[in-house]
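One protein chain is absent from this view; the other protein chains keep their places.
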Amino acid sequence: MALAQLVYPGAVHSRLLHSLGAYHLMCNAVSELRDKGVDITEDEAVAVKAAILLHDIGHGPYSHALEQVLVKGVHHEQLSLQIMQEMNAQMNGALDLAIQIFTNQYPKPFLHQLISGQLDMDRMDYLSRDSFFSGVTEGVIGYDRILKMLVVHGGELMVEEKGIYSVEKFLVARRQMYWQVYLHKTVLAAEKMLVKILERVREIYHINDEGLKTQSELDFFLGEFNAEMNLAALEKFCTLDDHDIMHAVKVWSKHSDKILSLLCNRLLNRQLYRSRIQAEEFDPQFIKEKQQEAIRQFKIDPADIRYLCFTGEASNTLYQTMDERINILFKDGMIKDISMIDNALIQQKLSAPVKKFYICLLT
Amino acid sequence: MALAQLVYPGAVHSRLLHSLGAYHLMCNAVSELRDKGVDITEDEAVAVKAAILLHDIGHGPYSHALEQVLVKGVHHEQLSLQIMQEMNAQMNGALDLAIQIFTNQYPKPFLHQLISGQLDMDRMDYLSRDSFFSGVTEGVIGYDRILKMLVVHGGELMVEEKGIYSVEKFLVARRQMYWQVYLHKTVLAAEKMLVKILERVREIYHINDEGLKTQSELDFFLGEFNAEMNLAALEKFCTLDDHDIMHAVKVWSKHSDKILSLLCNRLLNRQLYRSRIQAEEFDPQFIKEKQQEAIRQFKIDPADIRYLCFTGEASNTLYQTMDERINILFKDGMIKDISMIDNALIQQKLSAPVKKFYICLLT
Amino acid sequence: MALAQLVYPGAVHSRLLHSLGAYHLMCNAVSELRDKGVDITEDEAVAVKAAILLHDIGHGPYSHALEQVLVKGVHHEQLSLQIMQEMNAQMNGALDLAIQIFTNQYPKPFLHQLISGQLDMDRMDYLSRDSFFSGVTEGVIGYDRILKMLVVHGGELMVEEKGIYSVEKFLVARRQMYWQVYLHKTVLAAEKMLVKILERVREIYHINDEGLKTQSELDFFLGEFNAEMNLAALEKFCTLDDHDIMHAVKVWSKHSDKILSLLCNRLLNRQLYRSRIQAEEFDPQFIKEKQQEAIRQFKIDPADIRYLCFTGEASNTLYQTMDERINILFKDGMIKDISMIDNALIQQKLSAPVKKFYICLLT
Partner (left out) sequence: MALAQLVYPGAVHSRLLHSLGAYHLMCNAVSELRDKGVDITEDEAVAVKAAILLHDIGHGPYSHALEQVLVKGVHHEQLSLQIMQEMNAQMNGALDLAIQIFTNQYPKPFLHQLISGQLDMDRMDYLSRDSFFSGVTEGVIGYDRILKMLVVHGGELMVEEKGIYSVEKFLVARRQMYWQVYLHKTVLAAEKMLVKILERVREIYHINDEGLKTQSELDFFLGEFNAEMNLAALEKFCTLDDHDIMHAVKVWSKHSDKILSLLCNRLLNRQLYRSRIQAEEFDPQFIKEKQQEAIRQFKIDPADIRYLCFTGEASNTLYQTMDERINILFKDGMIKDISMIDNALIQQKLSAPVKKFYICLLT
């Protein structure tokens, strides 16, 4: 959960734990579906379990917060796939089937949907786990009941009619976790601060500046890395972890660049940006005033104001009907998307993405 | 929870337990509000706790299911008040203040709202308790967090801005408990069966029919009770409990009236009405056919068909803006009803009562 | 839990719920053991599940409290067996195997041990359930972990080495539930009161005394029942439930026999015996004084003092090495009884039955 721990101090659980958890749920899901007569061969079972265990292996330090920042423009799923392919080569093709399922090229689409879909084991685990470790009970979902309600129809993953309320609960819980935790204004402020630190390092980077060196492979990704994620780069990437980042922030807090050391010290001492999230865009005049204040207060070059005061958009989609659907299979064989169900809480209009605007300001 | 135990076998908790729980929550609420500087005198604290402890004392056997059936046309809140008044007389006015608060005649309206309002301790307890004992996790609410978010403003109970999501969760949980538990089609079928049994007894009642006598005060309320709830009647009412009803059903299961013994035996053996709940009214032709079938199958007088096949309406209101409001107090002093809040899950249209239609049929 | 609800008001869960729970655990246990390679045929699986589902079916109203009181001298396991045999006859032998396992006549002893043994599904469920419903967290056990630690060796149920601590926890939890809940002095007082009521009814019983009649099959077991539990008697027994007992107590509370009505009214109004439990026997002189006081206070015939003041023994065995063992299977193949394990909390001397003495006294 990246820097959510600065608001929810229990939220320090690791990606390893999440991967083990998602794997555990996958074992249960496979078992439940087989009990219902769904044909899953032993090879498929192993493959889909391997795939979920590895689905997040491409996440770097501070996961989503630094995604596409540390390794510019590369999405973690692409890195997961590359690592899986490399492992597969070393394992003489033992992961062939897992990779087919992971990339949705296998003829039983429900297997991919168990890994990546509206009701996949990934979400099922992270929602439960994040609410458990953060203590935000609003995010608790009845994952065991949802698992019991899963069915396969025409090769697609669906939910039995009597699971409607559990799915609704799941969608509401997810929405609540977004606004209460993942996009909490202080969590957002902390994560933006870390992003700005890395942006500043990149801006002032010079290969001979010893004060920026961190004794870790971070040096490579800030320096000579040329955007080509070859095997050597991949191996370096795999050694990176949160320790390297926080160690670097400590080192950089003593750097001579005023903005860099300011941001690093602020993060280390939890003196974060003040932030606000609201439904309307911020008034440009208001932003300008705040920026002027910050320039005066910190005596910085106005050209650097983007490090001290900036705005942006945060967005969450409760449930997108466009790309993926949660299909409900009724007893009489009818199939309906949950957003189309009479009296459903999750209405069409609620399924549109919710966009909010934030401002971060150092004071 | 009346006969919900026929579907959720753990849901056998008692009204005493609920009253103790609501009392416990009230103690916490008073303590939280005082910590926030709300002026609650010691007398008021005792009174509001006594009132919540006694708020349901007028509930008879099988509570809501038999309300206004056992004691015709009398609502349980009226009986609670009568019992409190009688206790007050015996206690030399010690409950004066509690009764004022209970009847909303006390100048600090928030005290009454803690007992009866959108976020009262009654609902807070029964939702938590009913979901705990039934095992329906969808009904779990973060009551402790909601309590911490309560504030008093202008004498009215409100919720702090940062409690919005918890309140939303509470409203969604309530809605889910209604449709998954309280109005579950089989629970409804069982409770209607009990109601029909009592209706049949009243219809065929004759003071000299010894086969209807049950050795309990039920005999009085079926017989000579003349709708005047005087002290003598109140005392008889207070002796009634679930045991008397189930004993009576056992006795009546051997009665010579065919319909009465049929219904009693069916309930005792959990061979309930088949039932269905749907959004649209049932087609009169469909109903007629079903009734004909039942008449043929059970060889009963067509005039008695209302005991074997009938329809009705079940309704739940998620959140009524008309009568009561959940006011959110923002940091800047603004007050908004939760249904008016930007991006709220609980939208205006969702706050309209949801009406559904049911059919019950003996087969 | 009989009358434990008078102390722990949440403890109102039913025997049906327990039976379903034990059945659920059995399903898990069978599945775990099969995963470990233990050979359990489909027929055996069905049989052992049927047996656990029915293992308590011979329990009458208020279970242990009235065992051998309502139906004199007959243990509930014998009644369970009789009912199973009768069902078996009606089902053309479908329960043959279940009965063999239940009566430990089947060549795979571990199947019987899953139903009745130191770590059977019965205890696993009731400890978990009773602590859940009573709210006594001291009784919480990690039943899912114990299930995962079960192994079969030489046809006998054992526990893997790494499950030692979980088993210790289980034994300690059981001990704590005994002294905190099952043998709580007030629970004991309430249950003894119910027993004394039935004893009094039997003492003064006369077939023509209409004031003792209760309109239920209780009349049969108090009256003409001649100790032969034939099919007719068994059917009557099966109709009895808690409602009949509490209805009877209400009826008898108006009886002209002073002692009977006194005890019944006391129970109905929760004015129980005062009780005390201690390690040493009570001084006969002390008992005598208390009895004299009671005789004076209630103006009763000294010959009836056993209804108002009496002593007895309550006993709990933490873990009896004599009859049943909890065998731990070590990685190196060695088998040791848990009480013999080095550094075990459960030592030899602790496994001796603990006997305590109680006194009950009406005041």
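The first chain written gets the first letter, and so on, giving A, B and C; residue counts start at 1 in each chain.
Everything that follows uses one rule, which is that a residue touches a chain if its C-beta (ideal position, glycine included) is under 8 Å from a C-beta of that chain, and two chains touch if they have at least 3 such contacts.
Keep in mind the model is a prediction, meaning the values are calculated, not measured.
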Check your understanding: Quick one: which shown chains sit in contact with the chain that's not drawn?
Key -> A, C
Revision key, fill the gap. Out of C:44, C:77, C:138 or C:293, the sole contact with the unshown chain comes from C:138
Point to revise | From C:16, C:83 or C:172, residue that would touch the chain that is not displayed | key: C:172
Review point. Any idea which of A:87, A:251 or A:340 touches the chain not displayed?
Key: A:251
Practice item. Tell me where the left-out chain touches chain C, residue by residue. Key: 137-138, 140, 142, 145, 165-166, 168-169, 172, 175-176, 179-180, 279, 342-343, 345, 347, 350, 354, 356
Point to revise | Chain not shown, touching residues in chain A | key: 5, 9-10, 12-14, 16-17, 20, 133, 214-216, 239, 241-244, 246-247, 250-251
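Here, only the chains that are shown with their structure count from here on.
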Check your understanding: Can the chain contact pattern be summarised as a line, a ring, a star, a complete graph, or none of these (other)?
Key -> line
Practice item. Farthest from chain B by Cα centre, which chain is it? Let me know. Key: A
**Study point:** Centre-of-Cα separation between chain B and chain A, whole angstrom
**Key:** 44
Check your understanding: What whole-Å value do you get for the distance between chain B and chain C if each is reduced to the mean of its CA atoms?
Key -> 34
Exercise for review: For chain C, jot down the residues that touch at least 2 other chains.
Suggested key: none
